[in-house]
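Every protein chain of the complex appears in place save one, which is left out.
Order of writing sets the chain letters: A, B and C. Residues in each chain are counted from 1.
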Amino acid sequence: MSGNRFGRIFSITTWGESHGPAVGVVVDGCPSGLAIAAEDIQKELDRRRPGQSRASTSRQEKDQVEILSGIFEGRTTGTPISLVVWNKDADSSAYDLLRDRPRPGHADYTYQMKYGIRDHRGGGRASARETVGRVAAGAVARKLLEEWGIHIVAYVTELGGIRAVLPPAKLMILRTQAESNAVRCPDPAAAERMLQRLEAVRKEGDSLGGMVEIVAEGVPAGLGEPVFDKLDGDLAKALMSIGAVKAVEIGAGRECAGLKGSEMNDPLIWQDGGASFESNRAGGILGGISTGEPIVCRIAVKPTPSIARPQRTVDLASGEAAEIEIKGRHDPAIPPRIVPVAEAMVALVLADHMLRQRAARL
Amino acid sequence: MSGNRFGRIFSITTWGESHGPAVGVVVDGCPSGLAIAAEDIQKELDRRRPGQSRASTSRQEKDQVEILSGIFEGRTTGTPISLVVWNKDADSSAYDLLRDRPRPGHADYTYQMKYGIRDHRGGGRASARETVGRVAAGAVARKLLEEWGIHIVAYVTELGGIRAVLPPAKLMILRTQAESNAVRCPDPAAAERMLQRLEAVRKEGDSLGGMVEIVAEGVPAGLGEPVFDKLDGDLAKALMSIGAVKAVEIGAGRECAGLKGSEMNDPLIWQDGGASFESNRAGGILGGISTGEPIVCRIAVKPTPSIARPQRTVDLASGEAAEIEIKGRHDPAIPPRIVPVAEAMVALVLADHMLRQRAARL
Amino acid sequence: MSGNRFGRIFSITTWGESHGPAVGVVVDGCPSGLAIAAEDIQKELDRRRPGQSRASTSRQEKDQVEILSGIFEGRTTGTPISLVVWNKDADSSAYDLLRDRPRPGHADYTYQMKYGIRDHRGGGRASARETVGRVAAGAVARKLLEEWGIHIVAYVTELGGIRAVLPPAKLMILRTQAESNAVRCPDPAAAERMLQRLEAVRKEGDSLGGMVEIVAEGVPAGLGEPVFDKLDGDLAKALMSIGAVKAVEIGAGRECAGLKGSEMNDPLIWQDGGASFESNRAGGILGGISTGEPIVCRIAVKPTPSIARPQRTVDLASGEAAEIEIKGRHDPAIPPRIVPVAEAMVALVLADHMLRQRAARL
Partner (left out) sequence: MSGNRFGRIFSITTWGESHGPAVGVVVDGCPSGLAIAAEDIQKELDRRRPGQSRASTSRQEKDQVEILSGIFEGRTTGTPISLVVWNKDADSSAYDLLRDRPRPGHADYTYQMKYGIRDHRGGGRASARETVGRVAAGAVARKLLEEWGIHIVAYVTELGGIRAVLPPAKLMILRTQAESNAVRCPDPAAAERMLQRLEAVRKEGDSLGGMVEIVAEGVPAGLGEPVFDKLDGDLAKALMSIGAVKAVEIGAGRECAGLKGSEMNDPLIWQDGGASFESNRAGGILGGISTGEPIVCRIAVKPTPSIARPQRTVDLASGEAAEIEIKGRHDPAIPPRIVPVAEAMVALVLADHMLRQRAARL
C-alpha cells in the first residue's frame, strides 16, 4: 500500500535509503526459464552510474549487483528474484544542516509532513539512489522483452532550451549516437551546445532542465487494459513516478492541443497482409491499447534542485526563515542520467502488459 | 486485472457499453457515515451530459442515476455503492459499416486486435459514454473530499490554438466564469474566439484539440505514497486514462524543461506558524507527496477523431484499403466535455490518498 | 479495499443488500470469446434458490438474472460483465425490532461496531442473499472451466451428526444422487435420516450444522502460486468467506493430525506415460500447487443462527439485557443451500489460477 511496489504480474518492490546499508529490489512474477546473468543487470546499472564527464557528478559509485534468489543454473525459476546493491560508506555529516531545513525542490519537507520522521541523510528514500532498484529490475524486464523482439531506447531531445534535431535514422543508430556523448543526445551538434551550456550554468552554481524521449519498438498490437490500466495510463504513472519528471507525453503529446482532427488522425493502411498506420501521431497507442506501431513517450525533467547557491527555506525546529547552501557535487542536469531509468520503467510496464495480455482471450 | 478498476482503498469498478442496456459503477471503500443523495451524483452527471450549445453535440442523453446499494437513510454504510444509468434505445445501424472498418484515431482496431471480438456499436466500451461511471463515482469522492475542505475545479485553457489568459482570481470565481460559457473557459474573451473557431471548423467537418487545467485546493501536505504510487504518478495515470488525453503536466510541467534550478525551485517561507511555499511551480507536489499548496495538473486533449470527412482506413474483412465517412453529430472539441471527467478522476485519486494517508503513521 | 472484490485476473466485485433494490456482481477479467447465455447463469441461480422441500425455507425468491454488459452476440468481449438480480419488495417491518438488538450468531453487532451504521433490514449486506452475486459470477467461471475440462461438484456429507457413506462412484453420479434429494446428500439412506432429523429439530425451533465436500476434477498439475497465493490458501479464503463456514479442510484435512508420515504421503506412480499419484490424501495439492489429482475440499457449516426460540441479547440503544425471538421462516440447515455457493467459490479460484498460470513460464 505504501507504494513501493509496481506492476501486476511482472511486479517489483524496491527498498533502501541513500545512506543506509544497501538498496535493492525484489522482482516477483518473472516467468521461469529466462536466461539471465548478473552481467545483464550490471550493464544497465553501469549505464545508470554517474560518470566522469562534465555532464554528471564525479562521485564514484561502484554499484555491483548481487543476485540473492530466483535464478538457478543461469535461468529464472519463477520464484522472486532478489537483487541487492550495497551502499558505500557515505559521509552523512554534510547533511546534518539539512535535518531541519528542507531543501527547495526536494522531498524533505513533504516526507517530514507525511511521516513525522525521515532519514534525512542523502535524501534518504527520496534520493536518486532509489532508482538503482528500478534499473536493476528493468534489466530483467528488458531481457524478457528481448525474447519477444521488443527493444527500448531513450535519449535526450532538449536540454536548457537547446533542442536536438533527430535524423531519420533507425532506433539503434539513434541509441549509439546518444550513448556516445555525455548528454546522451543523438544529435551531435546539439549535444555539443548542450555541453557548453551545462558548463556555463554549472559555473553559475545553477542547473538545467530538459526533455527525454523513450521509444519502444516491436510491441505487438493489443497490449494495454481498458479502461483504467490503459497502456498510456500505466506508462504515464511509471514515468511520472521518476523523481524530477513534471510532464509525460504520448505520441504528438502536448502538440495535439493545437491540431485539427484531420491533422491528428493516423490513417490505416493495408500492407504486407495486415493493417498498419501511415503515420504515428498516436504514439503507438489508441484507446489505451497498442497499435503495433512504435510506442513513443516524452518526459519533461526539471532542473536539478540541488544548486550551489544560497536558497531561502525555513528551519522547522525553530520556526524561522532560514537559508541553505547545498554542498557537494551534484549533476547540473538530470536528463542524461534519467535515460536508463526511463527505459527501465517503460520496460517494466511492457513486460507486465505482455504477461497480462496472455489472459485476454479464451 | 483487465483494468476496469481504479483506486486502492476508495476504489471503483466501471462497466458498460455505449449501446448496451446500461452503464454503471461500483464504488467500494467509501467510508461509512457520509451523507449523500442521488442529487449529488445527478448534478455531476448533468454537467457531463452533452448540452445544446454549439460547442457540444446535440444528442439528448438524459442520464438519470439509480442508486442500487450502499446508502441507507441518506448515509453511506461502508458497503459497495452500486450506481447505474440506463442507456436510451440507440440506433446502432449507423455503426454497421464500421464493423470491419476501424475509424482512424479510435480504439476500433486495437480492441479488435486485443480481444478478437468487440461490440462495435457506438464504440462499445471505448465510447465516451464509459465516463458516466467515472463521473458518478467521482461525485461520491467529491462529496467525501468536501468533508475535508478539498475542492476541485477544471476549465479549458486552450482550444484550437487560442489560449486563455487567467485572471488572478479565486478558484471558485474561475469556475463560475468557466461554467458560464459553452467552452468552459474562464477567460470570456478567449471563450468567444474559441466558439467562433469551433463553429468554423465544424463547418469544415473537422475538429479541434485543446488544454484543460485541473486545480485542487485544500489538499493537506503529506498525501502520496513514495515511490511508485506518488501522488503525481497516480494523477498522471488517472488523467491519461481518459480517452483523448495525450499529455499530462504537473505544476510548471513541460515548461520546466527550459528553466534553471534557481528559476524552478519554490522557496519555503514561514507564515502563520507554519511552513509554506512562496511560489507553486511544483504544482503542489514534491517527491510525489503533496506540499499543502494547490495541486495543479494540465492535460492536452486531442481533437475529436470522429470527423465528417472521408478518411482512409482498411477493411479488416476483405483485407483492402477502404474509406469511411463518420455520420452523426459529434462534438467538434472534447475539452469542454472532459472538464467534469477530469475533475472526477482527480477527486478519485485524492479521496483514495486521503484514506491511504490514515495508515501512514503509528 | 473494503473487501467486496475477489480474484486477481478473473476477478469479481459483488454489491447489494438483502432489502435494497437489487444485488449484483461485476465480473472483470473473463477472457474474450467465451460463449455464454443468460440461461447458463440462471441455471445456477435456480440451484441456489430456496426450494419448497422441508430442508429449506418456503420463501419464494424468483431470482432472474439480467446481463447488462460484457457479452455481445453470445460471447464475452473481454470487458466487464455486469449481472443484476432485482430484489422483490420485502416487508422489512419484521426487522424493526432487530435494529438495536443484535441477533446471536449473526453479523448485526459486528457490522455496527465496524461502521457505526448498518442496513439492519434482512441482515443487509450480511444476508445470505449476498451469495447471489457469487453464484452468478461462479456460473461464468464454471462455463470457462468447462472449456478446459474442469468440473466442480459439491454435496452434503454430514448433517446433524449423521454422516453419509460415499459410494465408490464417478463424481457426476454422486452429483446426480445429491441433487435428487432435498439435503443434497449422495447417500440416499443418510439423506432420509437427515431429513427426519431436520424435521424434528425444526419442530423444536432449532437448527443443525453439517459438512459439505467440494471436488474439482480435470484440474491440471501446476496451478497455484507459491508462497502466499497457494491454491489451498486461496481455496481456504474463498470457502471461509462464505457465511456460516467455520472450518476448511483440504484432502485428509483434520484427520492428518493423527496420521504418520508413512500413512499420509501419497506415493508417485508412472502410468500412461506420465507421473500420477497412487492415493490422494493430499487432496490434489502439494506445496500449494495442484498435482493433477482431483482437488478435494471440505467445509464445516454452523447451524443456522436464526432459530425460533427466545435468545438472550442486548439492546444497544438502552444498554440493557434483552431477549429476541426471530420471526419468519428460516432454513433449519444451511449445508444443502451452501452447495452451489461453495461450488461457485471453488470455480472462481480455479478460473483465476488457470489464467494466472499462463504467465508462469517463458
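As a working rule, a contact is a pair of C-beta atoms (placed from the backbone, for glycine too) under 8 Å apart; a residue touches a chain by one contact, two chains touch by 3 or more.
Source: prediction; values computed, not measured.
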Residue in contact with the excluded chain [from C:M211, C:I295 or C:L350]: C:M211
Candidate in contact with the missing chain, chosen from C:Y95, C:Y111 or C:Y155: C:Y111
Touching residues on subunit C - with respect to the absent chain: 1-6, 8-9, 14, 102, 104-107, 109-111, 113-116, 125-126, 130, 158, 160-161, 201, 206-211, 221-230, 232-241, 243, 246-270, 273, 275, 278, 282-283, 285-292, 300-307, 309, 311-314, 316, 319-321, 356-357, 359-361
Residue ranges of subunit A at the interface with the undisplayed chain: 1-2, 4-5, 8-11, 13-17, 20-24, 26, 28-29, 32-33, 66-70, 72, 75, 77-82, 84, 114-119, 124-125, 355
Hidden partner chain, residues of subunit B it touches: 8-9, 29, 31-34, 76, 78-79, 144, 147, 226, 355-356, 358-362
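In this text, only the chains that are shown with their structure count from here on.
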Per-chain Cα centre nearest the global Cα centre, belonging to chain: B
Centroid spacing, where centroids are CA-atom means, of subunit B and subunit C in whole angstrom: 39
Whole-Å separation of chain centres (CA-atom averages), subunit A against subunit C: 46
Residue list for subunit A, restricted to those that touch at least two other chains: 8, 226, 356, 359-361
